[in-house]
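All protein chains but one are shown at their positions in the complex.
For reference, chains read A, B and C in written order, and residue numbers begin at 1 within each chain.
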């Protein structure tokens, strides 16, 4: 049973509070903090939180509190995390961890030096679909993962500070690319080093400095490719999908716009449909359990369950640091127009990637290139001669 | 915070325990009971439940317990509910409430006479999708509901007693029809009386006495139609879908086989895919959050939250009784090959159904029959003369 | 190469002309007829048809013409078919064949007596999806077909005469039920006699005499169930779906609203989206090849190819007659509130339906009721003792 200080009473704070308080749970938010006058008080009132403040230090140092949840703008993450580490409290930080790799590294060093529990609140790897898909992948259902595409696009974030590069650290890449990068990394394997990145980023629509649309390709040391697609220019709601291809299988996840709930209404229903929905008449695609589908519920379960067990959660500050490094390389590649290496100061994963041979024997003299059932029902095999390299085909 | 006696350590008991215990919740299962030797002990051990027994009375009368959850075969529901009422405990009963209407009425009378909290564990109206769809419907998104189809089909239930008519009260209708009937009733409106039923039921495949496939049509007093489709003969997994049509809109819910998680695997993953899945290679459609998607989580939240507030839950024994009455009429109609009235001894809903006119004026002299955009882009209207009744069309 | 007289220059005539003329084909429409002044001339002009007339006789007796296509309101089908038979021309008639069974029987007798080629233009059994699904079913992919649901619902037909019971023969059942009945019959098997029907029909929304919404259940002699769902009250476009369940498999066809083309537009595109679409902004679901997807293209290919080969097409006047008989029984059942027999004067299919046993041996002493993989990975089998009938379970 934990006592929580929640920093931030905005959009993400609301999702956190709903996820934490909904399930008749044992853990309690004891104090909420927001620097915007009146915001914290109103939030405390709504969610039945006993105390509120406008001062971050006060919340972090609240004597009853053992855990600090950081749900404030990106440029304040470091300050908050350092305060929490200093106070010896467990600290859970919203994505992205830092504004960039060096900042994230400083945060990692601080929590590790202080010896406090640290969790990286990467909610989208915690959706029930993603967890189940990861489990299947780890059990071998896909064979070796070759490619992982993760996509998050919508019409842009909710709060003004996101649109200001100084406060957020960037545009769509830093806002949503962090999710997509970590999702792909989870499927490919956390022990596999992300090696280099090429990236397209542009400001196509909005009157802002940062990119509102980007696509990046991340090559991992074992030859797998992670692909992130992020946009604040998307029309039609929020597109939240992952696709994973392996030597033995494929996974497609759709987290938002096509989840088995379809509604047509000619009159609307007077209000909110789903996060980032556009319009409230015509064909709509609401999501049944929004908090759960975004991973918030399972994320906090993992955080508090591992905290109780004295082990690390699935996502730590180290993971947040790696993600920041990939983001840094993405921005650099978008500028230099070249593949850029991912600079990770302290790589804790696998050091040597074993070469893997994909060669399948057909018989002693041939490799199998492929086999396929043809429209006339026959089975065609394509072979490569092991000696000559010559490719041939035959029907069976 | 409640202390629970769980009766039944089988398939449904497992889903209940997982839903109750997963979310770091305040409510606790204090004793589990199962008459099958060894079953309760093993279950208690697995879920960390302090006490177990093979005797129902002992579990119900456990002094620490304030709530009894009935998760045992249908023919034992009445006995358990009466015991719990007698002991003054809150009682939550798995669907169907009784083996038939009279039995359900007896159970209802018992809990009401004892003045205890009573909840009908109709999980499928509690899925997050269904709750949201019901809320949209109640806010008017569909206009007046005209038709509601609810379908549950799979390859048959898990335990032997389901297949024995004496123990279960029937076949697929009593097993799954109860879900479908109540879902349709929730969309059409709980205040609207189900008037009469026609039903087809047959034993198409299995070596059993009861029906393994049935379709029923339930006419409500306001003219709406509920349609249930249940089968133990379905191939391809578990098909769990609802469709609702109203004057202003449409809702389609797919709870299981198409929820946005699609996986192809050539090798399988060595184990369980999802409830009632067939096979573990090829294209598979796992469900992210099975417990949540089946409604168990929200169902218990509603039960305990309303218990704490001293109000009735969304589904009470009265609802279970109405469902049993519709099932009874369905079995009778399947035998008599006629529409049969639904006999509800004590109707607590709306007594008089206001006639509703669907007539829309086009102008002073005409009703509008329909309007439609044609392939050439023109708008065609079809009109009915208010005086002569003559139907005509024109382009606009 | 055929010379065609097309009777009817309305909505269906347009679909026919587009299907016949699109593919650089050899068959030609030589004359078009429509009694509405100006309509035929305009149509002839648009499609490059050399002659037009307002008189049916003139078109049918056109000396160059060898084939008459009937695309006029239902109450004129008989007159046109009899004229064509008299003139010794091949005759292809739009659904439904007659206003009712006796009328259809008269038409059937006329074409058979005259010895002319006769085709029943039941386009929806000719969609490429349906043809392929039927082929798979006939090859055994579903085992024995147990249940076939066919659904067609939308906001109501295009022309005024449909809404007038005297001209159309009824409401949604006669308009669309004919499709659904024949589709189910094709999957269950044309040789299997439709035995009896129960039916709900109501006028829920429109100011008309005929039903605008109906659901019917058709029991076939071999125990299979056909289910038709038709409505002129549906919101959201045109819902055109079939579902078929068999002992070994399942087929789901979606012909219209979910075919893999999804479009969101905030601004619309100034015009037609797809047949019976509602609105032109928001999420839209256009159909790529409308004519093909509705079966018109394959239908005419089959008609003219079989005509050239001197054999019967897939759908003849006899099929149209059987469908009319099922419709008649449906209307009667809706009135009498009982299952009503399907009265077919001359049954040409299988006379004796062999009893089929669905019993599967588990071992010498037991039938297998079912087997299922459980969440813990074990395989559970449920058995029935051949001697005692006792049902039991065990894990393997």
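Definition applied: contacts are C-beta pairs under 8 Å (C-beta built on N, C-alpha and C of every residue); 3 or more make two chains touch, one makes a residue touch a chain.
The shown structure was predicted, so the numbers you read here are calculated from the model rather than taken from an experiment.
Judged over the whole assembly, touch between the missing chain and the shown ones holds for A, B, C.
When the missing chain is restored to the complex, the residue among B:35, B:86, B:159 or B:281 that touches it is B:281. When the whole complex is considered, the residue among C:18, C:109, C:141 or C:167 that touches the unshown chain is C:141.
Subunit B meets the missing chain through residues 235-237, 264-266, 278-279, 281-285. The omitted chain makes contact with subunit C at the following residues, 22-27, 127-133, 136, 139-143, 248-255, 258-271, 286, 288-289, 292-293, 297, 301, 304-305.
Within subunit A, the residues in touch with the undisplayed chain are 14, 146-147, 149, 153, 155-156, 158-161, 163-164, 198, 200, 202, 204-208, 213, 215, 217, 219, 223, 225, 227, 231-236, 239, 245-250, 271-273, 275-277, 280, 337-339, 358-359, 367, 369-370, 372-377, 380, 382, 384, 391-393.
Basically, only the chains that are shown with their structure count from here on.
Averaging Cα coordinates per chain places subunit A and subunit C 49 Å apart.
Inter-chain centre distance (subunit B to subunit C, centres taken as mean C-alpha positions): 33 Å.
Mean C-alpha position of subunit A lies 36 Å from that of subunit B.
For subunit A, residues touching at least two other chains, in rising order: 264-266.
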